[in-house]
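Up next is subunit A:
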Amino acid sequence: MRSYIKHILHVGAFLLVLAMAVFLAGHYLMPHSNRYLSGYTAGGILGEDFDTIDVLVMGDSNAAQGISPMQWYCDSGITGYTYASGWLSVYNIYYRLRSIYEEQTPKVVILCTDVVYSRMGDETELQAAIGDITDELIPLVRFHDNWKDLTLQNLFEEHDYSWRDTNKGFTPITTVGASTRGDYMYNDGSREPIPALVRLYLERIVALCEEHDSELLLITVPASSSWNLARHNGIQGFADEYGLTYLDYNMAGLDPGIDWRTDTPDGGSHLNVLGAQKLTAALGACLTENYALEDHRGQPGFESWDKDAAAYTEIITDAAARNQEAADYQISVLEGTA
Partner candidate 1 sequence: MHTIDEIIDLIREINPLLNPKPEEELIKSGKLTSVDVMSLVLALNGNFDIEITPLDLKEENFRTPQAILDMVERLEEE
Partner candidate 2 sequence: MSYNSFIYLFPFLSVSWLLWALAPQKWRPGVLLGASLVFYYASTQRYIVYILLAAAVAWGIGLLLERLNDLQAQTRPLLPAAERKSFKKQVAALKKMTVTGGVVTMAGILLFVKYLPFGARVLSQLLETLPGAPVLTVPSFVQPMGLSFFTLMAISYMVDVYRGTCKAAGRYWQVLLFLSFWPHAVEGPFDRYGALSPSLLDPPRPAYRDLTFGIQRIVWGLFKKMVIADRANMYVKAVFDDWTQYSGAATALGVLLYTLQLYAEFSGCMDIVCGSAELFGIHPAENFRQPFFSATVGEFWRRWHITLGAWLREYVFQPLILSKPMQVFTSFCREKVGPTAARQWPVWAGLGITWALIGLWHGAGWLYLLYGLYYFALQWLGELAEPALIRLAPGLPGWRKTRPYKLFQVLRTFLLVNLGMLIFRANGVWAALDMLRRLTIPYEGSLLIKVDARDMAVLAAGALVLFLVDWLHHRGHQLRAELSARPLPLRWAVYIGAVLAVMIFGAYGDNYDPAAFIYAQF
């Protein structure tokens, strides 16, 4: 019996040292600037001052290309951030949200439900869950490939997580690739169930938002190539069960005026600037009507936002103009007058 105890202690001590080594290695392999912590410009949220974000949008590339929070600030002074990165899953989002809550106290959390049904590659649900959760819990696994960018210098530098994004997580896309899908929200009577593990983590997100007094709003960014009524029904079921508001901007009643010939760069997977402007405006209207959100324009502590607003206005006007050119060309191609 005594040798069992000795062995267990020995193994336990080894595992402890191993765990320390793994976390130390993970620390040194994390990116040095928050700009590279995540895809698109999601990492920029760490550069924002504490407790300044009132509306937090969480999603994948649909959100990153489709929702521009700076537009809300220009129009009504609402401070928002789109925390979105390609192929984020509900598992990723839960853990990211938890870490964002350490620095921010958003009043509204908008969850883009396109993440619920999407999956990279052909892994099984279990494999995807294990992979994503391990990534979140063990930074070394998530950032292990950064060994390629390590130099002797930056090994001893402190991480600098003060980078800020003018566009607050939005990435304007100005190309156009028409979608010819037609009606994609037709009723075939089905409802796509939410995978069990995904549902578990959705529930955890709901609880997390309650704990931090944020109101959770579910939306779906228009995406003609990957959304359908079955999925809508799946989410609606969940929303009804938990008493959450669900705005599906793919539905005819809520359509912000998306023209699928011009408002998408890739045949309906994502939105471009033209589409994003319409969606953002519709969402912004919903926010100002239904939520008591402060107008922060001109307030002390929000000077950087006012400055960013001016820069943003230039960026977006230019981007919209270029997008419109591409859109006009696309229309002419479709009508045979090019």
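Definition applied: contacts are C-beta pairs under 8 Å (C-beta built on N, C-alpha and C of every residue); 3 or more make two chains touch, one makes a residue touch a chain; residues count from 1.
How these were chosen: all candidates are chains of the complex that A comes from, given by their letters.
Just so we're clear, the structure is a prediction, and the values are computed from it rather than from any experiment.
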item	value
Interface partner of subunit A in the complex, by touch - 1 or 2	2
Touch list for subunit A against partner candidate 2, complex	3, 7, 14, 17-18, 21-22, 25, 29, 87, 120-121, 126-127, 130-131, 134-135, 140-142, 144-145, 147-148
